[in-house]
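A protein chain is absent from this complex, but the other protein chains hold their places.
Chain lettering (A and B) follows the sequence in which the chains are written, and residue indices restart at 1 in each chain.
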């Protein structure tokens, strides 16, 4: 076999042609088409004899080369029918080869750069500082969000609970006291923990009114870490002060 | 007035992606031209001998990176083998980088082979992105390189790509591999 080349190493027909031209030290502007076609076809034959799947592009180029060869064999005068002088039939191929070589070169230059993750390394992970921040970076929740939560929860209630008669009706004041005692000694409390697993309408409303009151009195702060995330309750005053708090139900106006 | 240089150092350190001059200036509430000389100073300090990290300008921002001569040790710690690009990927990337915006048919004309698979890989790796569709029949997709491409290859911006050599003759076979790195 005349052309001892590793066939898989060629990216495509242009790559193979460039290799053959270089190897034979041919002048790229005057490629001996007959010669290169022979070598090209021999290489493809070798590929096929090794049962390598020769891509369609290689065969297409073979056809192009054969076509070029036949055109170059034709007497020039007969082909010159137009007024302009005919371009060398090889010109387009030469342009493509030089262009391809340019990008092949550029590809090599890219590969020679200091590639991230191969030659140089950066901190491609969130810093612990930022991770910690994102957890306790709360946005203040407005009344609007509260009401929205209420509406959502109400709409999720089963219909029949509308008519349920609650035996133990909690007053807003009792609820306020309950909330404050579950908050006592804690730094924060998820809002959802204030409710039983299947709260009825009355419980929801009383709890919300209690919450609104506590916010108004600036006794608790409601904060949320992300929009639509968990709502957290924070005691706004020191723990001891909470226990001595007296609430006048009439004053609140919910009785 | 706090000392700004260590704050800048902390800001760049803590970011996953390169931090731009504008971001730093905004956080510090300072003029860019007051921040820039400090960035340069930091960069020089890190470049001095005896340090394992460099402050580099990549993808329009600043990022700390390990010194290339220590790559082997870093890989040992993470037990990673150095990865290799396929030639198809590199060629396609080079063509897109220099010729963008570009459509698939143009890439394939330049490479002489079908490039759908390699394009898909480059899109998956986020090195290439779809810029839109071309206003020609068939509305083919237009491709370009991403910010990740710049980050990956340590380029400040696209202008930082070495100019394409106008090659009027053949270059010797090996040169494309040995040709200089920055």
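Things to note:
Note that contacts are C-beta pairs under 8 Å (C-beta built on N, C-alpha and C of every residue); 3 or more make two chains touch, one makes a residue touch a chain.
This structure is a prediction, so every number in the text was calculated from the model and none was measured.
Touching the missing chain, out of B:5, B:32, B:99 or B:156, is residue B:5. Only one residue from B:126, B:139 or B:165 touches the chain missing from this view: B:139. Counting the whole complex, the residues of chain B in touch with the unshown chain are 3, 5-11, 13-15, 19, 23, 26-28, 50-53, 64, 66-67, 70, 73-74, 76-78, 104, 116-117, 119-120, 123, 130-133, 139, 141. Although one chain is not shown, part of chain A still touches it, namely residues 121-123, 125, 127-130, 133-134, 137, 152, 227-228.
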